[in-house]
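Omission of a single protein chain aside, the complex is shown with its protein chains in their original locations.
Read from first to last, the chains carry the letters A and B; within each, the first residue is number 1.
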Amino acid sequence: MAKYKMHLLVCGGTGCSASASAQIVSNLNEELSKQGLNNDVQVILTGCFGFCEKGPIVKVMPDNTFYTEVKPEDAATIVAEHVIKGRKVTRLLYTDPENKERISDSKHMGFYKKQLRIALRNCGFIDPENIDEYVSNEGYAAIAKVLTEMTAEQVIDEVKRSGLRGRGGGGFPTGLKWEIASKNHADQKYVVCNADEGDPGAFMDRSILEGDPHSVIEAMTINGFAIGATKGLIYIRAEYPLAIHRLQVAIGQAREYGLLGKDIFGSGFDFDIELRYGAGAFVCGEETALIHSMEGLRGEPTFKPPFPAQSGYMQKPTNVNNVETYANIPIIILKGADWFSKIGTEKSKGTKVFALAGQINNVGLIEVPMGITLREVIYEIGGGIKNGRAFKAVQTGGPSGGCLTEKHLDTPIDYDNLIAAGSMMGSGGMVVMDDTSCMVSIAKFYLEFTVEESCGKCTPCRIGNKRLSEILDKITKGNGTMADLEALRNLAAVIKDTALCGLGQTSPNPVLSTLDNFGNEYLEHVRDKKCSAGVCKSLMKYVIDAEHCVGCTACARNCPVNAISGEKKMPHVINTELCIKCGACIERCKFNAISIK
Amino acid sequence: MEFVNIKIDDKPVQAQKGQMILKAARAVGIEIPTLCYYELNGQQLENRPGGCRVCVVEVAGRKNLAPACATEVMEGMEIKTHSLRVVNARRTVVELLLSDHPASCLICSKSGKCELQTLAQKLGIRDIPFKGEQSMYKKDDSPAIIREMNKCIMCRRCETVCNKLQTVGALSAVNRGFMAVVATAFEQDLAHSTCTMCGQCVQACPVGALSEVNQTRQVIQAISNPAKTVVVQTAPAVRVALGEEFGLEPGTIVTGQMAAALRRIGFDYVFDTDFAADLTIMEEGTELLERISKVMAGDKSVRLPILTSCCPGWVNFFETNYTDMLDVPSTAKSPQQMFGAIAKSYWAEKIGVKREDMVVVSVMPCVAKKFECQRDEFKENGNPDVDYSITTRELAELIKQFNIDFNSLAEEDFDNPLGASTGAAVIFGATGGVIEAATRTAYEVFTGKTLDKVDFTALRGLEGVRSATVDFNGTPIHIGIAHGLGNARRLLDMVRNGEANFHAIEVMACPGGCVGGAGQPFHHGDFSKVEKRFEAIYREDAGKPIRKSHENPYIKQLYDEFLGKPCGEKSHHLLHTHYFDKSKQIEVEG
Partner (left out) sequence: MTQIKSLADLKALKTNIQEKMDTRAKGNKDGLVQVKVAMATCGIAAGAKQVFDYFLTESEKRGIDIVLTQTGCMGYCHAEPTIEVTVPGKDPIVFGYVDVKKADEIIEKYIKNGELVEGIIPVNYETVQKN
């Protein structure tokens, strides 16, 4: 059996495939066999490197040489120079855009810094059900440092100086939140971890809890010490059974080690954590609603102030942070605020985890430094748009976010820029859409979600969002009027201005951002009764092209509602009044004579 | 008191620190409309969900509009209550509410008194720009209260009143989003819930989602039937509130005009529930003294305290929540039912009318009375002692239907004998009144001495839970009083846990007693109206020539001619009742 000395990894991602990566593989193999090296060197097609902009990519292992923009005809050179002579082909090496230097070792490429795993540092590396693996990766070293070397004020100061902001969506400065909670005195205080992740398609928090539960436990303990709370609660949705299981195991192990419980690290500080299960209401991710739900009350928000830091769980000062926020805490304590605050932008420090989804090649969980552009995320990490189609929009911030367009692609991602662009950071959903997406339908989809998930407490959210979604429905059905567009904008603005909680205040974002960025598409639906993306069924018209139709009658025979008529061997016609747009005719037509208009 | 300096609509205002914008504005005469905010001043009840969003105002420096009901005034705050942005938002919010509201104002019980209707008028809404799905719910007809949740605007006042004020827990919000609605457990009918029919939810509802069962039609039909002799009785609290329906100040005493109006409407006999209240004192007072004597003599078969049982909401409450104490309340029927029992026996015999041909109508400040008169215990061969119980509001409707110029009516007296009453009977209409009336009589019976000073001011007041000790010539009698069922629960829990020892306790389900009853003119959360009625009750008492129940000559006559003695055999049959464990009836159907 062959024991390969060298591997040539050729990117097989969609982008590179389009630029003939298969041809590169076959050329490489040809060259190798010519040289009699095919038992020593293996050529293999891999998944997407994500670096489609500079594709096709060939990576040589074990020396990690990274060749970009390789053409099939470069195969001979690579084999002759690199494989045989051990000399790197300089012209194919990646050029650092900043210092124009050619970089031979992929480990030193800035590209790899596009993704920086801080919150996800242990996910996929350690066994989440084994506390020892966490400990051996500097786990519980932060709480040890806090309890043996630091005062509560120092901890809060460190978190404040780090610039960490809430990762649940709002982006409130975490250190400030802790400080407020610490200053409100009470016989009992609480620390609550918000693990009620509810954005459709978002699973950042679940992944952290499933992959690295101890980091959250450790962070909550640090939080407890900082604000003077001895009880921690994790509000987690019941439909996350694995995360619950891993948390239970982790809490059990931490208790056995004495890392939870009485007198932690002999410091006299007591802290313990309990789980509280949510039934999956989106609105319970809002901190006041979450607290009411934990108290056994109806999960609906109350007006702030009072903030939970003043009067939260059981009317006691309570600090609520989200899972990802917590996952950042231990490493901030260990490496210091200065280190953390060097990452990111001026007002948004550190990294953000996103669940990258939609019409993108590398659907996945990514963690990127704040300030990265949407373009970098979509094209360099996400591997570009599926099936080589055109990018149309990216939706960030979940159902409360907005749809951004081409013109926003070079906007550095941070809390403030996204809001300025009409969207928001949210908890980290990022859905990429191509030209087959109808933006009116997208807005309708998100509105339908909010309508379902509104708690129903305040009028604008309960009835207003319902009316918004009804108007959108009317437009997608081809019954919209210009007055509806006006009503849509006015109503959306009023909802934003008057709704009680963050859910309601942001729920019109998908409508407003699509109106702003894709206004023509609305106009097209209303005025021209047309949906160019071909999504809105009511607006589609099936038409037979007389030039291509040979009168084979296949379509007429298969139409379930007899909407197609015509003489044999003569062009057929579809009666659009009768047509139910089922598509059976298109499927049957062998002459591509039927199209949707 | 600390103050902050703020500006409301460019007007410099000194507002109380800690106050919400809504109240600070009201204090300087700027009315910010709201549909959900509701409070009962002095009764520790505030519904402030901040949900209707009608009271939103512009606060300088804030990104979004702020709810005036839930935003605290801060030094230097600049508030615009009616800016263009505010008016547009407020109008849109009300239009949204209307878009999910049936346009059935023509026949709605709240029409003309509806806060939503009034606001829509004020905002000049002439069409509803939003067309779409409307909420559809089954109409829930209970014996006393009708729920039409199609009309609900989710203000949550009923929920707060039911849970916080009354601790009944029959109503709470269910479902999410557009489907969110206030409902009973498992969305059962009210009749199958823990509802006591106290009706405070009806009193609080800003729209017509909650209303009382209206029986004015049946009353008119009975009067128009020549074969029927129709007798009407009016409860004490009605006479101090009815005038409000005719533009009079709350607390105006209209006893004489009311009697006149009832005659104009065509009732054959215009009697007074107050007569039956005096009768109640005879029965309940005697029962109290008997029980006290037995307990003092070491009889273990009875226990104290004795609880008043005049209030049907309260009876329903303890039948559901204090089933271990069903032997504690007095067995005396309520005045409404005593009246019906006497009218259909003693009086019917006297005037030679068959029971079946007599119709007894009661005018009550109460919604639960409608339920009470339908209880099986209060029927003979299916014929109820009281046929119809209508509220103060329904009586006002009748008077208006008959085009009676109420305010210019000359005062008239009730008919005798069942119209004669004492001051002790009138105070049944206010919290503490029943026990004070009982004390006036019990004192004289117990001590054998004449009571010169009949005003037991220690028993009066509007504090939720009160207690006092009355000296019965050397024997201290401990009395507890609660109004509002939440307060009653607090008091009863103390008794149940052995933390309090009382000889007698008076409970009224509604805040303020019957003057604050659910059948009274809507006060829209202005509790000062209830306070004025409360004061009027004591004025009416003070003006009465006789102020002790046992001195009512017609009561004496009734015992002489018919009943024999208080708590005697005939009384036992006609004037006393028993209680049921209702906790088991609250179950999920099907």
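Quick notes on this structure:
We take it that contacts are C-beta pairs under 8 Å (C-beta built on N, C-alpha and C of every residue); 3 or more make two chains touch, one makes a residue touch a chain.
Since we're looking at a predicted model, the values are computed, not measured.
For the chain that is not shown, the touched chains among those present are A, taking the whole complex. Only one residue from A:F265, A:F445 or A:F591 touches the chain missing from this view: A:F265. Taking the complete complex into account, A:I331 is the one of A:L93, A:V191 or A:I331 that touches the chain left out. In the complete complex, the residue from A:A181, A:V283, A:I366 or A:V511 that touches the missing chain is A:I366. Among A:V70, A:L120, A:V394 or A:I594, only A:L120 touches the chain that is left out of the view.
One chain is missing from the display, and on subunit A it is touched by residues 1-4, 7, 9, 11, 42, 44-51, 59, 61-62, 64, 111-118, 120-130, 132-133, 135-138, 140-141, 144-145, 148, 203, 206-208, 210-212, 240, 242-243, 256-259, 263, 265-266, 331, 334-335, 355, 357, 361-367, 381.
The working rule: only the chains that are shown with their structure count from here on.
Measuring from the averaged C-alpha position of subunit A to that of subunit B gives a distance of 56 Å.
Subunit B contributes residues 49-54, 56, 64-65, 67, 70-72, 85, 88-89, 92-93, 96-97, 99-100, 129-133, 153-154, 156, 172-173, 175-181 to its touches with subunit A in the complex. Residue ranges on subunit A touching subunit B, taken from their complex, read 281, 283, 298, 300, 302-303, 305, 450-467, 470, 487, 490-491, 494, 496-500, 505.
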